[in-house]
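Just passing along the structure, written as structure tokens.
Every protein chain of the complex appears in place save one, which is left out.
Labels run A, B and C following the written order; every chain starts at residue 1.
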Amino acid sequence: MASPTTVPPKLTAKDFKSDQEVRWCPGCGDYAILAAVQGFMPELNIPRENIVFISGIGCSSRFPYYMNTYGMHSIHGRAPAIATGLSTTRPDLSVWVVTGDGDALSIGGNHLIHALRRNVNLKILLFNNRIYGLTKGQYSPTSELGKITKSTPAGSADSPFNPLSLALGAEATFVARTIDSDRKHLQSVLRAAAEHEGSAFVEIYQNCNIFNDGAFELIKDAGTRDDHLIRLEQGEPITFGKDRQCAVVHPEGSFGLKVVEGSANALVHDATVDDPAYAFALSRLSGSDLNTTPIGVFRDVKRPSYDEIVQKQLVDAKAKVDGTPDEMLAGLLNSGDTWTIL
Amino acid sequence: MASPTTVPPKLTAKDFKSDQEVRWCPGCGDYAILAAVQGFMPELNIPRENIVFISGIGCSSRFPYYMNTYGMHSIHGRAPAIATGLSTTRPDLSVWVVTGDGDALSIGGNHLIHALRRNVNLKILLFNNRIYGLTKGQYSPTSELGKITKSTPAGSADSPFNPLSLALGAEATFVARTIDSDRKHLQSVLRAAAEHEGSAFVEIYQNCNIFNDGAFELIKDAGTRDDHLIRLEQGEPITFGKDRQCAVVHPEGSFGLKVVEGSANALVHDATVDDPAYAFALSRLSGSDLNTTPIGVFRDVKRPSYDEIVQKQLVDAKAKVDGTPDEMLAGLLNSGDTWTIL
Amino acid sequence: MAEVDVPAKRVEQLDRVVIRFAGDSGDGMQLTGDRFTSETAQLGNDISTLPNFPAEIRAPAGTLPGVSSFQVHFADYDILTPGDAPNVLVAMNPAALKANLADLPPGADIIVNTDEFTKRNLAKVGYAVNPLEDDSLDGYVVHPVALTSMTIGALADLNVPKKDAERAKNMFALGLLSWMYSRPYESTLRFLERKFAKRPELVAANQAAFRAGWSFGETTETFSIRYEVKPARMLPGTYRNITGNAALALGLVAASVRSKLPLFLGAYPITPASDILHELSKHKRFGITTMQAEDEIAAVGAALGAAYGGALGVTTTSGPGVALKGETISLAIALELPLVIVDVQRAGPSTGMPTKTEQADLNMALFGRHGEAPLAVIAPKSPSDCFHAALEAARIALTYRTPVILLSDNYVANGSEPWLLPQVAELPDLSVEFAREPNGEDGRFLPYLRDPETLARPWAVPGTAGLEHRIGGLEKADKTGDISYDPANHDFMVRMRAERIEAIPVPDVEVEDPDENARILVLGWGSTYGPIGAACRALRQRGLPIAQAHLRHLNPLPANLGEVLAGYDKVVVPEMNLGQLAHVIRARYLIDAVSFNQVSGLPFTAATLENMLEDVVKNG
Partner (left out) sequence: MAEVDVPAKRVEQLDRVVIRFAGDSGDGMQLTGDRFTSETAQLGNDISTLPNFPAEIRAPAGTLPGVSSFQVHFADYDILTPGDAPNVLVAMNPAALKANLADLPPGADIIVNTDEFTKRNLAKVGYAVNPLEDDSLDGYVVHPVALTSMTIGALADLNVPKKDAERAKNMFALGLLSWMYSRPYESTLRFLERKFAKRPELVAANQAAFRAGWSFGETTETFSIRYEVKPARMLPGTYRNITGNAALALGLVAASVRSKLPLFLGAYPITPASDILHELSKHKRFGITTMQAEDEIAAVGAALGAAYGGALGVTTTSGPGVALKGETISLAIALELPLVIVDVQRAGPSTGMPTKTEQADLNMALFGRHGEAPLAVIAPKSPSDCFHAALEAARIALTYRTPVILLSDNYVANGSEPWLLPQVAELPDLSVEFAREPNGEDGRFLPYLRDPETLARPWAVPGTAGLEHRIGGLEKADKTGDISYDPANHDFMVRMRAERIEAIPVPDVEVEDPDENARILVLGWGSTYGPIGAACRALRQRGLPIAQAHLRHLNPLPANLGEVLAGYDKVVVPEMNLGQLAHVIRARYLIDAVSFNQVSGLPFTAATLENMLEDVVKNG
């Protein structure tokens, strides 16, 4: 990510708390994410003024108000587009996008996939609570098929997106998933995202305790978690279960993955393989049911960022600078077929 | 797809030609596609009046004017949304969407991925010429990285979408690719798409001889074609080359695919595997370079269409009909706490 | 055993009362208000209500942003507004008191839940000293009631969990108020049975709390007087209390039934319009399809696609959504297909104040598209009027094959009033004729050959054999509808599109000027009808003549409007914007219409308008 212009005195989480009173429902998962992010920020070693949080609209999108950095609470779905303009013209900044499952995947879907395709240098945090929180509980593009909500009393008729599959289909270079309640893991993912050059797409499972409470209980509850949550560690065999007795394997000849008892031929995780087919297969392990849900960094590969290429084109062009801006302008105005009247 | 309300007298290609003069540049690939579609239509055995073509804006989107069916030349990028409203309320119709790489993947990206996610009963034909034709030659989301066009004299800075990967990431149930110039193949793909219940996404490589001439020459030219074009046939080993001497194989332990000399362990193609990881791997075989380009049906799986589920909900609800519409309305108005003043 | 002797209470008659229930978002004030409103309706008073939600889903408990309130105005005559100032404030906590005190007139009754006036809660809202203990409330009649503890006490032997017992305190308050104003409470007890059907213990708890509140009023000294408000003289018939959004949804259902067309709603959730989507999604048995689209553009696009297929296509949203739909609405104008666009206005620009009201989308409705893109615009004047406005919007859209924008706003959408239920048979018949036959010579179909009456083109839906045709957003040749770049044709079509909207017959505007001696006319549109009407009445009662005219149709305008306006010395136009209707009136009729604007997110109070108008009447 953009390197700091100057190295500041060590900051603390407190330095990243704004003076605004936080206004989420008591118990909302957003609080935990906010705390985790504020706690992580000092690690960046970037002066506050060089950090910008841009969000859309939604409960999640209130986020920037609570960060004592630069920030913009923009309009619904457009944060990636706005952030693209900022990041492209200000490579010295560290630009973060905070969005929700409706903001990013419903109204903002097009901007999201294009930002990922371009590999704009944005760290995109998608708070996925599988519901529209701010508008009081309609289903979202990540809600389970058949979900009964205010707008779908007979159950929703459309199958959800798998946000990671969608991102991978859109050529994302960094794709990860984490959980609001697991601060340590969340911060480890933020760390990896921050280090990634280009778009980093991070899905954060977030509990909306008012309109979709317990959506992720299966992988949060101490009793069930271990049997359903799969922690991906770079270079490590993918095993899970109370005693790591289960493993993710790659059946001979198959393109998908399977979960089996016994960690013998557990697949070794490597987020850096260039072919997205691997990360894609991983992303298919969990659907709406969360039965076997990998978290961690699915994919982390190098590809020149949009910002980088645009900057290079500017630098190359500026090599042709042959005078003061005013002089160059005069030259430009006077180019082409001109004639003079005395 | 929606079955015809009545079986009409056998129609011919001529019956599907409208009275409008076709206005594409001489030599444009769109002519071939138009002829192929008009030639295929009679096979549908659907009366003309039950067929609707809806397009956005672009050279390709002029298509509906030339079809003697119902049709709408709508606005840029919105055809899938408009067609969704039509298809959902009129299951008796056969609804086709004609779009371009800019129309479908740039401005219309969000509607496209949501139509695919919902699995709306639409046959979507994307004419991919890797350029903006109608606006005279700017690059598109499928143009090669570094493409030099009117809007990118220094070369484009963003890597393209792989339309099939994107569609698969968006949960598409039917994904195929074909070529404007190969009428037989094009029609075979149309046939499969028409038979598919739900969204059928068909990418058609189309030559824009004015602004991106020869973009697909490598897989069209009789001299080179055989070495680069891979024809997928359901249940057949995936081999190609003049003497079918090359094959697509699935290296042990890998998630991606490889092209090798020798057809010994050629992978056998099966578009019906439920896990999209296979089709996704296939889609990665060809990038901008077209070096090894599969055409045919990549994926064709069953999932209830949006239309079907919506219709079922309506049918279930109508089971509760307990009077004439007027009576039911009176009942509805009078529900809740009412009081009477005499 | 000596009976407790209950001091007989004096009963006073009132003609009108305004009560505001205020508490934390978690205190169930909306429900309490709703119930009190129903009881009041049963009794036959006229009613007008106004809820006031916090913008946040649930701001931290006990804070000012977390305060939620519900105001109900009821009277023994017909009233037009939820009332300017509450006579009674029920404050469930310090935040509720602080947030609402400023609105109270001197001498108002304040019922406070003393249990919540703790150091911590007081601090939360910046009360240094307890206002119940200093003299800051001297100007009011304060009734301190330990609502929470008394509720818990009353439920002691029902052994419900403390949390649930405490939750029931709003029913205690309701019981108390129901007693104070002699409300019939049977319906509330029944309601509680329905609401908690699955948890009988809660039915018992809440009913007990309600009764406790009632008898607390009856027995304690704190309340020496009990009030009665006699039924209002209202037209005979069956009534129902209804909000604007609910009425609008029902109006759309009615339009579908009366047009015999399936209703398709394409919508993307947005405050304050979402409830229309929620309501319509419940009525599938009417053949209604609701689709929550991926965004507003898809929502209107899908509605247009459905309209193309022969459905009654509708999209519902608020200002930001309409801004996004402009390009597609422009297509609908070119296609000349029926389409209803509902804009429940909220305070802008941009995200603005989503839960507050405003009338500032009129300009966008009239002018907010590229090119010459005229359409019809109408607005409802009250919650129940939303039903009729929706029917009217559908009628215009279907008859004249045009998009119609229906401008509701947060005030009518969430406010409620008694609605005299219409007889279905008396609702307009909206049935339409689809094209079935070719209309040109030699069996050709001309999709843009117009009906000389309505200037509407034929609606030929897919599936109709022999009428296959293509339409689109490019300019079309008159009659044939083929693409045309002919200059004369474009000029003709542009003027035709304008003319056909201008030519839509709409009812003349009526003037209310009982004594027919007014020299000043107040012209309004939409949700300001109530406050303007109330202000005019008050002035007339004080012998100051004033005339009121209110517009339902904003485009086209009523044919007689110019003449009507010309008949007065002065025309005043109060709007919750910076003068958008006034601008149109001035341009159109060249009269010096005076704007009076309030853009605070709140509806006008009758008093504000009364003062302003009094000044105009007196000083011209």
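A few points about this structure:
In this section, contacts are C-beta pairs under 8 Å (C-beta built on N, C-alpha and C of every residue); 3 or more make two chains touch, one makes a residue touch a chain.
Model, not experiment: these values are computed from the prediction.
Within the whole complex, the absent chain has one touching residue among C:Leu104, C:Ala293, C:Met364 or C:Ile504, and that is C:Met364.
When the whole complex is considered, the residue among A:His111, A:Arg225, A:His250 or A:Arg299 that touches the unshown chain is A:His111. One of B:Arg23, B:Lys258, B:Lys302 or B:Lys318 touches the chain omitted from the figure, and that residue is B:Arg23.
Remark: the omitted chain is touched by one listed residue; of C:Ala334, C:Ala376, C:Leu467 or C:Ala606 this is C:Ala334.
Even with one chain removed from view, chain B keeps its contact list with that chain: residues 21-26, 57, 59, 73, 75-77, 106-107, 109, 132-136, 138-139, 141, 150-154, 156, 210. Hidden from this view is one chain, which touches chain C at 55, 65, 318-320, 322-324, 326-327, 330-331, 333-335, 345, 347-353, 355-356, 358, 360-361, 363-364, 366-373, 472-475, 485, 487-488, 490-491, 494-495, 497-498, 577-578, 583-584, 586-588, 590-592, 598-602. Of the residues in chain A, those that touch the hidden partner chain are 5, 18, 20, 47-52, 54, 57, 64-65, 67-75, 78, 81-90, 92-93, 110-111, 114, 310, 313-314, 316-321, 325-330, 332-334, 336-342.
Please note the rule applied: only the chains that are shown with their structure count from here on.
For the pair chain B and chain C, the distance between C-alpha centroids works out to 44 Å. Multi-chain contact residues of chain C (touching two or more other chains): 284, 294-295. Listed for chain A are residues 106-107, 109, 141, 154, each touching two or more other chains.
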